[in-house]
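Report on the following structure.
Removed: one protein chain of the complex. Kept in place: all other protein chains.
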Amino acid sequence: MGVATERKTWVGQALPRLEDAALLRGEGRFLDDLDPVKNAGHAAILRSQLAHARITRLDPSAALEHPGVIGVLTGEDVAAMSRPFPVGVEAAPPYRAAAHEVARYAGEPLAVVVAKDRYVAEDALELIEVEYGPLDPVMDADAGAVVSDRSFRYGDPEAALARADLVVRERFRSPRWSCTPVECYAVVADWNAAAGSLTAWANFQGPFTLHSVAAGALGLTGSKLRLITPPDSGGSFGIKATVYVYVVLMGLASRKLGVPVRWIEDRLEHLLGSSAATERLTEVEAGFSADGELLALRYDVVEDVGAYIRAPEPATLYRMHGSLSGAYRVRNVATRNRVVLTNRCPTGLNRGFGGPQLYFALERTLAIAAGRLGVDPAELARRNLVRARDFPYRTPSGGLYDSGDYEACLDRALELARYEERRREQADARAEGRLVGIGLACIVEPSISNMGYITLAQTSAERMQALPKSGNAEAATVAINALGGITVQVGTTPQGQGHATVAAQVAADALGVDPGVIEVVTALDTSTSAWTVASGNYSSRFSGVGAGAVHKAATRLAAKLRAIAAAELGCTADEVDLHDGKAHANGGNVSLRRLAGVAHWNPDALPPGIEPGLHETAFDAAPNLAPPDEDDRVASSAAHGFIVDVAVVEVDRETGQVAVLDYVTVHDAGTLLNPLIVDGQVRGGFAHGAAAALFERIVYDQDGNLLTGSFVDYLCPTAPDLPAVTIGHLSTPSPFTTLGAKGLGEGNTMSAPAVLANAVADALGIEGVEIPLTPARVWELLANGGTHGSPVGPLLPEDKAP
Amino acid sequence: MGLREIELRVNDRRVRETVEPRLLLSDFLRHTLGLTGTHVGCEHGVCGACTVRLDGDSVRSCLLLAVQADGSAVETVEGLARGRELHPLQRAFHEEHALQCGFCTPGILMAAADLLERDGTPSRETIVDMLSGHLCRCTGYEPIVEAIAKVANR
Partner (left out) sequence: MKPAPFAYERPETIEEALAVLAVHGDEAKVLAGGQSLVPMLNMRLLRPSVVVDVNRVPGLDGLRADNGEIRVGALVRQAAFGGSRLVRERLPLAASCVPYVGHFVTRNRGTVGGSIAHADVSAELPLALLVQGGSAVVASTRGRREIPAEELFLTHFTTALAPDELLVETVWPASEPETRTAWVELAQRRGDYALAMVACTLRVEGGLVAEARIGLGSVVDRPSLVPEAAEALVRRGVDAAPEAAVLAARSVEPYDNLHASARYQRHLVRVLVERAVRQAWA
């Protein structure tokens, strides 16, 4: 194709972002900055004060009389006007956008007041009379009602455990926490009575399977729910997947009251009633041979999804299914997955999405095993890592790891971390009585989720009865208008990941132009954009299928341009090369603008077989993502990156404070489309992972009240609180994605909690550590005894018993 | 209850409006004046997204009533650039990839501008300390520190 010249591609360059100028000037267009429809009323939500109660009375009459109030939507209205949200598991209480007779978590919506502004709406909220009949709340995952219980078995774990020389059997807890984006949920809903349709704007991040769920609840066919995302979104990290519930709630309010309704969530609401990562209790049974070979893994998982199973749950539990064996060659794996309900806010996507929970259990197990075997943890990992020659590697549970060189990654991480030297320093420090620890983790980071993995929540027989689910495809459109202006649209709804810049780089390479001339639209309108049920920004899918779709569409368009140029230049299409904004051949050239002119203004002159217009839509489908098979195996993700992290910490014996002296992370994410953006995503993923490891936990009391209800008590780290991180890269391109890129950005959220827990456990010489590793919690571990030498300085006698 | 007329300068333009006393300055800027560059993240003064400058001092606009700005000069992020030309901080943020979603960015720019005017050469420690009042969930902060340090060291 075209003249072969050595030309630098835009893909792979650390191009500063096209998105920045507007955002830096304060000209971003986040949903609350926009007024997409006039005369919207402003909504405030009445939320349950109790975690579990019958709503015996709800009387809005005083609120309705309040000046400035347009109307009230009650839970009773919601029950009458909507169906329960469809969900992948049957045996659970029906879930609607507001509670009617029973409230099941503190913060559950009971009613919506719509008024002329938010101030008045909040005034009116206080006038609604509510009576509760308290019921006992269940606040412990161990005591939660079991609504799904599925077991999976691959190979022969029982036999392998029986012959193991060492069996590690431990229980781990990953607590509930949230990525808390700085921008909260926002919805503007406009019911069109004549058309029986809803147009809703929301800072929704996908997956667009949830569009169907919302439409189902509203009793609408998909085309009657027009969902539009704004140009900018202030972070999501998974949390804004479940804003669809509020799209339904505000849609119903708009329908009942006959006005558009605008709802801008505030921070207290966000912490109380938006979403969170699941709390997971994992019992691991791991069998090892004496020389450290991991022979079998058995998991027993209790996954707390909150008060209701809210779609897409129990996806958190199944997202990692293909990676149950992690980075290791073990062939005998089993898991029992129980989904339980407690009286807390329903859960959903949160950065890492199942990975932090899985790897905390798995990587802590490996570290504990290393200790008991008397083997260095890096060596134990090395003995078990999937080998470079084994790729593509099929895991026992059906995962297909595309490419990797795990051992090279481990070597690089150990080198960057100066591991040997650090171990020597640690020995010296210990001799002085200082608590220095080193922790490590090896993480397979999956990306581009198989939309079928969720059906593992059903049995194979049940799956036979229904339409199978599979795959992950994205759509992109590349168009050139009559003046030669290039527009790219892609359905990946970013919230800061730089999709517009990377899409421009990809399209620029195909079309031979500068990325700066390309307009990229990442806002999505389900009525007018090209999209799929898989569209959205989750499971780090953009660099795989998002960029892939842009590449395909742009490549098709380029082929068309070459065909038109060939006619202009008197050569064959193959001889035409696109670069510098022109089509070149035969010593001559013609500008893209002219080619566009031909296509638009003079379609009669087009070569035979070439349609008028310059507008290509392409779908990129990730390969190998078949539905789960009858043995419950599934390739749950299309691409797999790999990360090795090494951390060095010192614990203050007197206060329990954890100082992270060094943190190294080496990444293999295949082909890097924009290294500047890549490092930004790695840093962000690490910041969230370190936050979960050291600071953040959502806490309820035994009565079900949320104790971490504001930013005064839910502590997110700021600049002085986070350790520096050293980033290294390795690259084994994916053979499965269009550009060889693997997704990234979630990996360190998956690894950091395990790595830092491993380091603190190593420092204290104990096996039982729990996150978050706050000073108070670490000190309690010290005070309860068990460390190298004596614990924390002598306790007062009255403080010895916990 | 008791509307008040206020007159102030916002980004060097004279503004006169009638407001309820309880109207927060953040809402006044965003919704009365349409200056949506200032963002709201918590409404209790912790996240820093709403930071603007009042008579030169960086302040939390969510913790000020619009009526309190009567007679004062308010600067928001929209006033940082001079026409097409970006403020050095804005340029540095762009070069260092110090923003991703951009939601926390205006508040940090205003506080950093204040800091650099008080102390032309702040140490890295001072910059990091100033940032303790700002929540960013995207960048991990290091690029933000680099960007501000870059301007400080020019």
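Things worth noting here:
The chains carry the letters A and B, assigned in the order they are written, with residues numbered from 1 in each.
In the analysis below, a contact is a pair of C-beta atoms (placed from the backbone, for glycine too) under 8 Å apart; a residue touches a chain by one contact, two chains touch by 3 or more.
Because the structure is a prediction, the values reported are computed rather than measured.
The chain that is not drawn here is touched, among residues B:64, B:99 or B:116, by B:64. Of the listed positions B:10, B:74, B:89 or B:111, the one in contact with the omitted chain in the full complex is B:111.
Checked against the hidden chain, the listed residues B:17, B:95 or B:129 yield one contact partner: B:129.
The chain not shown here touches subunit B at positions 1-2, 4, 20-22, 24, 27, 43-45, 48, 51, 54, 57-60, 62-65, 67-68, 111, 114-115, 129-130, 132-133.
Residues 118-119, 122-123, 126, 266-268, 654-657, 695, 699, 707-708, 710, 712-713, 715, 717-718, 720-721, 774-776, 779-780, 783, 792-793, 795-796, 798-799, 802 are the ones on subunit A that touch the missing chain.
The criterion applied here is as follows: only the chains that are shown with their structure count from here on.
The distance from the centre of subunit A to the centre of subunit B, with each centre set as the mean of the Cα atoms, comes to 30 Å.
The residues of subunit B lying in touch with subunit A in their complex are 20, 22-23, 30, 35-44, 46-47, 49, 76-78, 80-81, 86, 90, 93-95, 97, 99-106, 109, 128-129, 131-145. Note for the complex: subunit A touches subunit B at residues 16-17, 19-21, 23-28, 30, 32-33, 119, 179-184, 232-235, 237, 266-267, 495-498, 676-677, 679-680, 683-684, 686-688, 710-712, 716, 718-722, 724-725.
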